[in-house]
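Okay, structure first, notes after.
Missing here: one protein chain of the complex. Every other protein chain is in place.
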Amino acid sequence: MDFGFSAEVQELRAKLQAFFDEYILPNEAAHAAEAAAHRAAGDPWRPSPLVESLKVKARERGLWNLFLPRSPLAPQGLSNLDYAPLCEIMGRVPWSPEVFNCSAPDTGNMEVLARYGSDAQKARWLVPLLAGEIRSAFLMTEPGVASADATNIRTRLRRDGDHIVIDGRKWFASGAGDPRCTVYIVMGRSFEDAPAHRQQSMVLVPADTPGIRVVRPMTVFGYDDAPHGHMEVELRGVRVPAENVILGEGRGFEIAQGRLGPGRIHHCMRCIGLAERALELLCERLRTRQAFGRRLADFDVWHERIAEARCLIEQARLLTLKAAWAMDTVGNKAAKREIAMIKVVAPNVAEKVLDWAIQAHGGAGVSQDFPLAQAWTAARALRLADGPDEVHRAAIAKWELADASM
Amino acid sequence: MDFGFSAEVQELRAKLQAFFDEYILPNEAAHAAEAAAHRAAGDPWRPSPLVESLKVKARERGLWNLFLPRSPLAPQGLSNLDYAPLCEIMGRVPWSPEVFNCSAPDTGNMEVLARYGSDAQKARWLVPLLAGEIRSAFLMTEPGVASADATNIRTRLRRDGDHIVIDGRKWFASGAGDPRCTVYIVMGRSFEDAPAHRQQSMVLVPADTPGIRVVRPMTVFGYDDAPHGHMEVELRGVRVPAENVILGEGRGFEIAQGRLGPGRIHHCMRCIGLAERALELLCERLRTRQAFGRRLADFDVWHERIAEARCLIEQARLLTLKAAWAMDTVGNKAAKREIAMIKVVAPNVAEKVLDWAIQAHGGAGVSQDFPLAQAWTAARALRLADGPDEVHRAAIAKWELADASM
Amino acid sequence: MDFGFSAEVQELRAKLQAFFDEYILPNEAAHAAEAAAHRAAGDPWRPSPLVESLKVKARERGLWNLFLPRSPLAPQGLSNLDYAPLCEIMGRVPWSPEVFNCSAPDTGNMEVLARYGSDAQKARWLVPLLAGEIRSAFLMTEPGVASADATNIRTRLRRDGDHIVIDGRKWFASGAGDPRCTVYIVMGRSFEDAPAHRQQSMVLVPADTPGIRVVRPMTVFGYDDAPHGHMEVELRGVRVPAENVILGEGRGFEIAQGRLGPGRIHHCMRCIGLAERALELLCERLRTRQAFGRRLADFDVWHERIAEARCLIEQARLLTLKAAWAMDTVGNKAAKREIAMIKVVAPNVAEKVLDWAIQAHGGAGVSQDFPLAQAWTAARALRLADGPDEVHRAAIAKWELADASM
Partner (left out) sequence: MDFGFSAEVQELRAKLQAFFDEYILPNEAAHAAEAAAHRAAGDPWRPSPLVESLKVKARERGLWNLFLPRSPLAPQGLSNLDYAPLCEIMGRVPWSPEVFNCSAPDTGNMEVLARYGSDAQKARWLVPLLAGEIRSAFLMTEPGVASADATNIRTRLRRDGDHIVIDGRKWFASGAGDPRCTVYIVMGRSFEDAPAHRQQSMVLVPADTPGIRVVRPMTVFGYDDAPHGHMEVELRGVRVPAENVILGEGRGFEIAQGRLGPGRIHHCMRCIGLAERALELLCERLRTRQAFGRRLADFDVWHERIAEARCLIEQARLLTLKAAWAMDTVGNKAAKREIAMIKVVAPNVAEKVLDWAIQAHGGAGVSQDFPLAQAWTAARALRLADGPDEVHRAAIAKWELADASM
């Protein structure tokens, strides 16, 4: 179990940190102002020119597609362990990962294509995605059922000759609000009568296929996260060529298992960064405010929370590194326990530390003047996204009880 | 300690509940749609015609100004204990209290005027407020300082002959976004050199006085709460007659003490209602969703949470009733312990129960389709509003330690 | 819902408090020394002469059998609500309830006899129990099964003509260590094939019946609680007359339901007293110790805990009073929810507050020099005694979900 970072990663980290100090942190206010201006102009879904301009710089510096695992397509790719400290830095500013073409759900979708896509699928969608020329969405969750149980999914994929016809309704299709979003990966049921985990397929659907209607943006605790968005999407008689199916009909569950592991751990790495940022802001606030004749930093009730925050973050980071290391060394499937554990731990830690930071900021903490309020709700939402805590805990317990019976 | 409800209160409660069943709950979707339409039309700050139409009905049924305590002005007024079960019902739907002219901050402002206002002040502002013809705001919190310590307040009230000139900046002025908001009660410092609790004054300021600028709406976890709003307000050389001072210069702190008790307990009563609603929605969801072959209601991990929620709500309600009873029998000042306790307890309970309800709802829980997401952030914000938990806990401990030394 | 105490109860309370100040608190050290001396002399099971001497005084002052509910046998008996503040006072010193003939399990056993016993059973056992001349035990829990599910009980009651023959093994038979313990109430299974809740019977068994063997004292976190004790008892072919069955064969479950409610709430009342004592000791310690140049009472991390403790205790007390009031007004059965709730809440509150008090005391807190360590383990054990938290929470949730479906 070696969590040391190679010289190459150390260097990347320094470069990424320098980029943050030069381009990301100083632009936080500008980014917010830009979004507010777009919204005021009635066009919240307009992509950010600021992000686009920063992408050019990031790419020039080799800070691009850092998430991509070692693979034939990316022979110099980073391991999960390598990526962890980089992704953590990006997590400090929620809009920053796109600058490095490292934002969800594109990263997960690119991994799916890289790992399971046909050459034709790769040429048509992976190449422009890696180049940051298009964006994508992942249509999994459905409004009518408990989607944590994937066998509940009701969207129907009907084979019609050499086409697939899709009928269903999805929501929380993150990224589907973006006008640059060109392709959806849609999870649906092909075979009613197959064994539970052989019923589903994943199929690539161009966003402009007839029968698709983006119904509305879902809000997440009031935030629509424009221009990214979490959309409700209706699919009625949507017809795509059968070669758009990834890996083969009935193999959707298999792909989901392969896709979700990395996606989950990326969220966790970012949660660590978010929690670190919150702790920094907390300490900074305490050092600069007075109440009842003392600096807030001199009230030891805050010392308890700072210490707890530090202990929680430190442990969550180590568990994230262990999960990344396990994925690298024994594979995503064998690392399922560590992934499940960190998926439960990291969002809860981030939510907790952010809550304390908000409390220390008073009214400012709940407002648009600090990144804390939105980050807190995002961390809360992550306790549901990619499977609710309860489902992951149940899995961990099942494995543990199975061990115990040996 | 008698928490029984009189026949009169029982009757009012039944009437209010019937009103809810007939007019409030069936209109939740319509209210949301109206607000969305106003926003889409670029006019989120337009007051709700629906609420206005319901006000007429509420008033006809005698469900009006229920919050108003027994006083010369309101000889048949309800006690705090009487009001508790009514306010709890209103708390179930956050926009409903205004229907009954029972919404903050107007209730608190009306109490201030009823209790401390001059005859002229009452005639000019209290009468139309009681009639629901105008609305008001309370300008206390300031952006630059820890306002939990009221001695930190920096807004300057300078005496200039028979006028007061106000300079300062306030934020989270709830209700000041409403175009019907006609008057502000402004807390500011009159005397730099007086003892800490004799420096402040409260003054009535018409909203259209020159020098006032409503800078922007503050968001609370992304919600601007239009058309009510939590505004940042700048005051530059704002000049009002000295007779607009309430009770006398230097008596602002005294008024604040009198005002905040009832305001706090109203928030708490509403929190109980909110938590009850959340528990109902939670149970309803669990009974109607399936995952992994079972109803969610059959997973006993939810039983733990339901039971905890019931225990928490039940206890918080009893403590609220005790605080109300104490205010009625020994006065707001002597009831300060109970008020401080319930101010800490109730928002935390509501936040906790709402969090569980959200978790049971999955993605729907964080979205605009259920009232849970916004309610959760509102409960969280209440842990800061009217003084952060830390300040109330410190007060409780101080009294406890003082007892211990006897 | 009227929690006011009558003049009679106020007077009793004052009398009981005076007795505590005069005889109980000043004798805490003497009581501990006496127990230590008995143990050192190899006779830890010898009853306390101190307690016996105080009983005389308590009885003289009318502070005797205060627990006994209003009944034909006790026409001037106190209601549960009346008893609550008295029992709370007794809870402050764990060995004190016996002084007033108000200690478990005798109180529960006396209630069973008073409510369900035949005249002959009353004459033989209830009369001397009420007089404090004998003591009793309740043999319910069994070592081999999850006794929280009463249908698991395996002790066999076989009818043999006009006798009952008992075979089984019980443990945690509290009070059975006391040489004055003369009678056991034994729960066992009479009918294998009856419906689950009609299989059990309760039978009175003289402690000196052949076939009974007191195997060993069970320890509760290391404490054997001598001379009271929690004994493991083996019953082999124990033969008693059939008229010793209480209420009738197959009615054991019915009696258990009736017995456990009052027993549980008495534990809860005592938990409130214990928690109050812990908070007093905590405050006292903080006011009298220094570290790092400050009184411990000046560290605000302790203020948080004191305030939390006060909020928790206050709420738990109100819920206890509500449960007592419900038992008095609608009966033990209809008050099952409130009883279940307080059974979960009160021991957890006591454990929490005691934990903080221990932490403030440092090493002294875990030692024999303060009553905190033993009280903490006793509160922890109460989370299992009379049914583990999980069972009560499951019941509360079941009722709640049933409501939700209406």
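Chains: A, B and C, in written order; residue numbering restarts at 1 for each.
Basically, a contact is a pair of C-beta atoms (placed from the backbone, for glycine too) under 8 Å apart; a residue touches a chain by one contact, two chains touch by 3 or more.
Keep in mind that this is a model prediction, so the values were computed, not measured.
Student: From the listed residues C:Glu254, C:Glu280 or C:Glu390, report the one that touches the chain absent from this view.
Tutor: Of the candidates C:Glu254, C:Glu280 or C:Glu390, C:Glu390 is in touch with the missing chain.
Student: Of A:Leu319, A:Ala335 or A:Ala379, which one is in contact with the hidden chain?
Tutor: A:Leu319
Student: Can you name the residues of chain A that touch the chain not displayed here?
Tutor: On the side of chain A, residues 1-4, 279-280, 283-284, 286-287, 297, 300, 302-304, 306-308, 310-311, 314-316, 318-319, 321-322, 337, 341, 344-345, 390, 392-398, 400-401, 403-405 touch the unshown chain.
Student: State which residues belonging to chain B touch the missing partner chain.
Tutor: 299-301, 303-304
Student: Please identify, in ascending order, the residues of chain C that touch the omitted chain?
Tutor: 42, 141, 143, 145-149, 152, 171-172, 218-223, 289-292, 296, 299, 301, 355, 358-359, 362-369, 373-374, 376-377, 380-381, 383-385, 388-390
Basically, only the chains that are shown with their structure count from here on.
Student: Using C-alpha centres only, name the chain that sits farthest from chain C.
Tutor: Chain A.
Student: Calculate how many whole Å lie between the centre of chain B and the centre of chain C, each centre taken as the average of the chain's C-alpha atoms.
Tutor: Whole-Å distance between the two chain centres: 43.
Student: Report, in whole Å, the distance between the mean C-alpha point of chain A and the mean C-alpha point of chain B.
Tutor: 37
Student: Residue numbers in chain B touching 2 or more other chains?
Tutor: Correct list: 390.
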